[in-house]
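Only one protein chain is missing from this complex, and each of the others stays in its spot.
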Amino acid sequence: MDIKREDIIHLAELSNFSLPEKEIKSLQTDLQGIIRYISQLDELKVDDVEPTYQVFEMENVWREDEILPQEADREALLALTKEEKDNQIKVPKVL
Amino acid sequence: MKVANKKVTAERLVRDALEKAKHFEDYHIFTFINEEGALKKAREIDQKIARGEKVGRLAGVPYALKDNFLSTEGETTASAHILQGFNSPVTATSVAKLEAEGAIMIGRTNLDAFAHGSSTENSYFGPTLNSHDKQRVAGGSSGGSAVAVALDIVEFATGTDTGGSVRQPASFNGIYGLKPTYGTISRYGVVAMASSTDCIGFFTKTPEDMDLLMSVASGQDSKDMTTLPDYYNDSVYKKGPAKVGIIKDFDNDSVHPEIRKALKNKVELLKSKGHEIIELEMPALKYGLAAYYILVPAELCSNLSRHDGIRYGFRSEKSKDLDALYENTRNEGFMPENKRRIMIGNFVLSSGFYDAYFLKAAKARTLIVQEYARAFSKVDYILTPVSPNPAFKLGEKVDDPVAMYLEDVMSVSLNLAGVPGLAIPAGETKEGLSLGLQLVGPRRSDKALIEFSKELI
Partner (left out) sequence: MKYIPTIGIECHVQLCTKTKLFSEVDNDARGKEPNSCVSPVDYALPGMLPRLNGEAIKYAIRAGRAMNCEINASSRFDRKHYFYPDSPKGYQITQFYHPIIGEGYVELPSGTRVRIEHAHLEGDAGKLTHFKDYSLVDLNRVDTPLIEIVSMPDIHSAKDVHDYCKELWRLMCHAGVTNGDLYNGNMRFDVNVSVAEEGSEKLGTRAEIKNLNSFRSAERAAEFEIKRQTKLLEAGEKVKQETRGWDDATGKTSPQRSKEEAKDYRYMPEPDIPPINLTKEFIDTESAKLPLMPMDYRNLFHDIIKEDVLEVLLDYPQLMNKLGEIALSSHLGHTQGRSAELMVLDGTTSAISLTSNLFTSVLLAEEKSVEYLNDLPSAKDLNELAEMNEKKELSSTATKEVFLHLFDPQMKGRGTKQIAKELGLIQENDLGALEKIVDIVLAKPETQKAQIDFKAGEEKVIGFLVGQVMKESHGKANPSSVQEILRKKLK
């Protein structure tokens, strides 16, 4: 399939990138090439094949419902953010 | 590997490593040197030894840590701008296990940002140079770790292998590199690339060292629901003649002649030692790369969604509102290759394309899993090249993503199937570039792979 400029802009929105014009151009070329390559799966007939999402033969892996001390507490975590206020993470206003 | 004792102090080992690291600075191996921390730990170990206390199996052994492993020593950046300034409060399970045995991290190593690449050229810090030829790439994504071991700076280094990121740089630098069975070593605390294919692995100079590291680092972890109950230390390797498969389809003109020659030499060596060589046809593998470059981008674009500048790492300052914060931070924070893969991932998952790409690739993956199962019903191991070419020139492929991806054509199918692969040294080209092959086995055959690789020396 052909990758158009709008496709790149849509994918950039989904990816949350503010792409400068020149990047839009180069990405259009790159993605076109990559998608052409991966599209070779089109020739594959797999309608009756079950998909594989994990190569891990175990199932029903879960833990007990017990409160445990964690490796990092609130102070350690909030110390990582650029802006903190009243023990909360501060972000610019939502438009 | 050299372990600290009464004669050789840990401080000596660490100082030597730190000096070599300085000496090879121009190879651009490290993103952080842990001088203070390493020396402090070394002295503690030496005091223990002096007091006659018991020390770990890796006491005082200097090692290099790929910069996508979280630990409280140095920033964990995954060589990505968007993680600049991230001082992790938590430590990866694998790192904790190594350090519990006395291993000492002397530095964090360079990689393709978020492990997206096969040359370590996609690093925010610039490329690492090949240990055999400074004009060439180190391979990737674990380039820094491979070169650190190849140049004998450290005894071993950690790596991550999602599609060949341990095996390929190992073969580009003439050392051993293991991608274990999926689920053998905990992924907890390792910056995720693609959850269903990511494997933690090691670079060593000998099979014996690899075995020791595996016995230390493997095992189930309550912090990673996809770790297998410990099997490595219980697995038994039975010596004697083995059936070794070679893949017909991989023996063609797209593979570098000297690599095909190296394979033939090793095949002869095995025959001479009484092992049986069986030609395999594995047609499904030819879809491996396409399936890989659908499934992996999908998972990595999902895993990279958390990098948004809000809770940690880099935050673009020129953002008055939230939308701008997201868009600028992610646009400035990711490398071009990261962006390509994130956008491909969003493409194959987006409505209208999911079935044609993601679902189809997941079904192709089933065929590949079955292909390996069939193969291992006939043979004990498979011997193949790791990549179609030896180390290529810096800049040669960096602007041609597909050409770069094609370097992974022989390595990715193992990750899709979850089977282990050990890259082994296999001589050098006329120009002195190192050559590597990979020994592949069924799931949980990691120990056997390491033992059997001695037959190839």
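As written, the chains take the letters A and B, and residue 1 is the first residue of each chain.
In this section, a contact is a pair of C-beta atoms (placed from the backbone, for glycine too) under 8 Å apart; a residue touches a chain by one contact, two chains touch by 3 or more.
Being a predicted model, the structure only gives us computed values, none of them experimental.
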{"item": "Full-complex contact with the absent chain, from B:S235, B:N265, B:S302 or B:N389", "value": "B:S302"}
{"item": "Touching residue (missing chain; options B:L39, B:A242 or B:L322)", "value": "B:L322"}
{"item": "Among A:K22, A:K45 or A:R63, the residue in touch with the chain that has been omitted", "value": "A:R63"}
{"item": "Footprint left on chain A by the chain that the document does not show", "value": "14, 16, 53-54, 56, 58-68, 70-72, 74, 77-78, 80, 85-94"}
{"item": "For chain B, the residues touching the chain missing from this view", "value": "68, 70, 76, 78, 83, 86, 88-90, 92, 187-192, 194-196, 222-226, 298-299, 302, 304-308, 310-312, 322, 326, 346, 349-351, 354, 358"}
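Keep in mind that, in the parts below, only the chains that are shown with their structure count from here on.
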{"item": "Between chain B and chain A, distance of the C-alpha-averaged centres to the nearest whole Å", "value": "21"}
{"item": "Sites on chain B touched by chain A in the complex", "value": "86-87, 89-91, 182-183, 196-197, 222, 225-226, 228, 287, 289-291, 293-294, 301, 308-313, 315, 319-328, 330-331, 334, 336, 339-340, 342-344, 346-348, 350, 356-357, 359-367, 369, 401-402, 405, 416-418, 443"}
{"item": "For the chain A and chain B complex, residues of the former touching the latter", "value": "7-8, 10-12, 14-19, 23, 26-27, 30-31, 33-35, 37-42, 44, 46, 49-56, 58, 61-63, 71-72, 76-77, 79-82, 89, 91-95"}
